[in-house]
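On to chain A.
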Amino acid sequence: MLEFLNGLAAANPEVPGVLLRVAGMLAFGALVVFVFILPVAGITSWVERRVWARIQSRIGPNRVGPGGFLQWLADGLKNLLKEDVIPQAVDEPLFRIAPYLVVAGFVAAFVAIPFGGSLIIADLNIGILYITAITSLVVVGILMAGWSSNNKWSMLGGIRSATQIISYEIPLGLTIFPVVLVSGTLSTQGITAAQGWAPHTWHMFHNPFLLVSFLLFFVCALAEGNRTPFDLPEAESELVAGFATEYSGMRSLLFFLAEWGNLYVIGALVATLFMGGWQVPRFTDDPTLLAVAQFFTIFLKAYFWVFVAMWVRATLPRIRIDQLMALCWKYLVPMALLNTLGTAFFMVLFPEGSLVVRIALVAVVLAIIFVFARRVRFHLARARGLGYGAV
Partner candidate 1 sequence: MAGAAECGGGSVALVELSRVERDMEIAAIRRLLHDKLGAAVGVVEEGPHYESIRIDDDAVERAAMLLRDTPELRFDCLSNLSGCDYPGRGAIDIVYDLYSYEFDRSLVLRVSTRRGDPLVDSVERVWPAANWLEREVFDLLGVRFRGHSDLRRILLPEDWVGHPLRKDYVEPEQYHGISTVRESMLGIRSGS
Partner candidate 2 sequence: MREYVANVVQAATSIFDGLSVTFSHFFREPYTIQYPDRMPIPVQDTLPYRYRGFLDVDLEICTGCLACQRACPIDCILIETRKDKETKSMLIETFDIDLAKCMYCGLCTEPCPTGSIHHTREFEGADFSLESMVRRFIKEPVTAYKPKKKGEDDPVVAPILERGKRYIAEFADPKDDAPAAAGKGG
């Protein structure tokens, strides 16, 4: 990227080099946002609605495009065309800026997410730290939205969000520690490189503590992303729509865009940290083909966790604010600390890792999946004979 711009600057000496680089970066950023991030967030909204619908014995959006696939475009267009209502009593500058900050927070996280061996916008050597830091920008936006709306429900939502995200930063950071310990780097590319394509080489199967860490990370990430069961800031049945109550049209949509986009960031992070990221078997020497395979690998892995987040959302009720705090400080933080210590001990015992432990952990996870499948079969058998579809 930078080389290309440098070359461009060398070819056009009459234009100031800095200006060209900045312009080029902006153009590239816009390209990434419009071609990848926005569609991903939009399509996620459609997938979420379909997944929800199926879980709830409904069909979901199925009219716009094949299977309703273009629903997200229609919704986006509708919201763009809607009036941008700014209530009279709001703190206008803050009210206007807040949605952008939220979106900026999640878009900036994409900078350090590796989509392939060479597909990364910037391979920062503090990549994972950068992501946890920059996603906290979201809380500033939400707090601003809540405060500036001049609405008590919004303010409660904003404050809830601030409490929640700031508290959950701690266990989130702590659950990343074991991964960093094992891979010995903070760079997201480095962490991916420390794993292999085969499941038993993934970090999550490195030792039992990392497996727990992985679960905790997912829980904390859900809380960071304001997802059920931690969706208190916009708890519909309590705070109407929380911080987004006064927003309408595109500004309101931006909040949701950030939510769905964040979902993908969560999935990509889980995949990178614990599930081998873009690692694929080296089946070809063609770098382009390999890059494509890597991209699809991490995309699918990430999307699997996006799906799990939707599925969890359709299952669980919402937690209360004091329980949220109790969960964080009484359960997640101590357990995350324990995991860090445990991983450290494990690494002292087995500096090279242990293949037996890895295989055993894979077996445990497979066993859980088997039990789960049995349970699903039981539920299906119990509900058999249900005359669905009867008009």
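Selection criteria: all candidates are chains of the complex that A comes from, given by their letters.
What we mean here is this: a residue touches a chain if its C-beta (ideal position, glycine included) is under 8 Å from a C-beta of that chain, and two chains touch if they have at least 3 such contacts; residues count from 1.
Small disclaimer: the values here were computed from a predicted structure and weren't measured.
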item	value
Interface partner of chain A in the complex, by touch - 1 or 2	2
Residue ranges of chain A touching candidate 2 (in the complex, touch as defined)	53-59, 311-312, 314-316, 331, 372, 375-377, 379-380, 383, 386, 388-389, 391
